[in-house]
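Note that one protein chain of the assembly has been removed; the remaining protein chains are unaltered in position.
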Amino acid sequence: MTESLFFVFAAMAIVSALMVILNRNPIYSAVSLVITLFSLAGIFLLLEAYFLAVVQIIIYAGAIMVLFLFVIMLLNPGKEAKFLSPTNPRILIITLLSIAFIGMIFTLVSGTANYIGEAASSTGDLGTTRNIGLTLFTKYLLPFEIASLLLLVSLVGAVLMTKRNLR
Amino acid sequence: MTPPLEYYLWFAALLFVIGVAGVLLRRNVIIVFMSIELMLNAVNVTFIAFSRQMNNIDGQIFVFFVMTLAAAEVAVGLAIIVAMFRNKESINIEDMNLLKW
Partner (left out) sequence: MVNSTLILVWLIPLFPLIGFLLNGIFGKRLGDKAVGIIGSGAMLFSFVVSGYLLLNYLALNQVGAEFHSTLFSWISVADLQLSVSFQVDSLSLMMAVMVTGVAFLIHVYSIGYMHGDGGFARFFSYMNLFSFMMLVLVLSDNYILMFLGWEGVGLCSYLLIGFWYEDDKNASAGNKAFIVNRIGDFGFLLGALLLFVTFGSFQYSEIFSQLDRFSVGDGTITAITLLLFVGAMGKSAQLPLYVWLPDAMAGPTPVSALIHAATMVTAGVYMVARSSFLYVLAPTSMTVIAVVGVATALFAALIALTQNDIKKVLAYSTISQLGYMFLALGVGAFSAGMFHLLTHAFFKGLMFLAAGSVMHALANEQDMRFMGGLRKKIPKTFITFLIGALAISGIPGLSGFFSKDELLWQAYSSPAGGFWFWLVGAVTAGLTAFYIFRLIFLTFYGEARWKPETHAHESPNKMTLPLIILAFLSVVGGYIGVPALLGGDNRIHYYLEANLAKLPVDAAAHQSHSLEFILMGISVLIAIAAIYLAYVFYVKRRELPELAAAKFKRAYNLSFNKFYVDELYDYLFVKRLITISKWLWNKFDVRVLDGMANGAGKLITVTGWYVRTVQSGLVSGYALSLFIGSLLMIGYYFFR
């Protein structure tokens, strides 16, 4: 049951990710990305990361993608004027490099379980909000606070950069 | 029947390479940005997969921070794109070539 669900989500994610990079229209790309993110949320659920799955949908698929769509519509760039022609040597080079990357990673990753042991038995409450919250506010309190500072800085930065007249 | 760890890692690698290809092939800066998001998410999958494998929550906390970072990055990045567009009337990445001799 879990395995078949994994394959469904994974296939959805891969296909929509390919749509993201192959679509000419940025709006379609953005919508495809939303689908990818939803599928990933599903995979998170399979991995008992309940809290993160929800956060994935709210923050990524919600907030961040809305920001993307907003900018796309604001700038209205239209379709990309000129896509790389399929005969362009760059495409060939990148494809070859990608295949090499995939091949090496697949080989290296196979048998990882042999090194780190079999999957630990599930307790069923690994990624619950309660557990995440407890860890975040005890062990990771300082990084958590610093992360809030990072967000504040980026907020200020974004406002500053989009201002029309800087003085 | 849970899928073994390798499946997740293979899947993450595929997703990552798709992101890389997007960054390298596309010239629309917004699409490039989306591809970067894909790469970040691929890494998130490996984190969570290992977290489950070892029954250790630290990996999930990392994912949480990655998401924070992604949000910050998108906010700043998109602001840069908007500022860029205002100056150059273009979001073609090949027009952003000021960083050279």
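Each chain carries a letter (A and B) given by its place in the written order, and its residues are counted from 1.
Here is the rule we use: a residue touches a chain if its C-beta (ideal position, glycine included) is under 8 Å from a C-beta of that chain, and two chains touch if they have at least 3 such contacts.
If you're wondering where the values come from, they're calculated on a predicted model, not measured in any experiment.
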item	value
Candidate in contact with the missing chain, chosen from B:Leu5, B:Val20, B:Leu40 or B:Ile61	B:Val20
Option touching the unshown chain, where A:Leu5, A:Ile105, A:Ala119 or A:Leu151 are the choices	A:Ile105
Interface residues of chain A (partner: the chain not displayed)	94, 97, 100-101, 104-105, 107-108
Positions on chain B contacted by the hidden chain, ascending	20, 23-24, 27, 32, 93-94, 96-101
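Throughout what follows, only the chains that are shown with their structure count from here on.
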item	value
Residue ranges of chain B touching chain A (in the complex, touch as defined)	1-11, 13-15, 17-22, 24-28, 30-31, 33-35, 37-38, 41, 44-45, 48-55, 57-58, 60-61, 63-65, 67-76, 78-83, 85-86, 91
Residue ranges of chain A touching chain B (in the complex, touch as defined)	1-3, 6-7, 10, 13-14, 17-18, 20-21, 26, 29-30, 33, 36-37, 40, 43-44, 46-49, 51-52, 55-56, 59-60, 63-64, 67-68, 71-72, 74-75, 77, 80, 84, 90-91, 94-95, 98, 101-102, 105-106, 109-113, 116, 119-123, 126-127, 131-132, 135-136, 139-140, 143, 147, 150-151, 153-155, 157-159, 161-162, 164
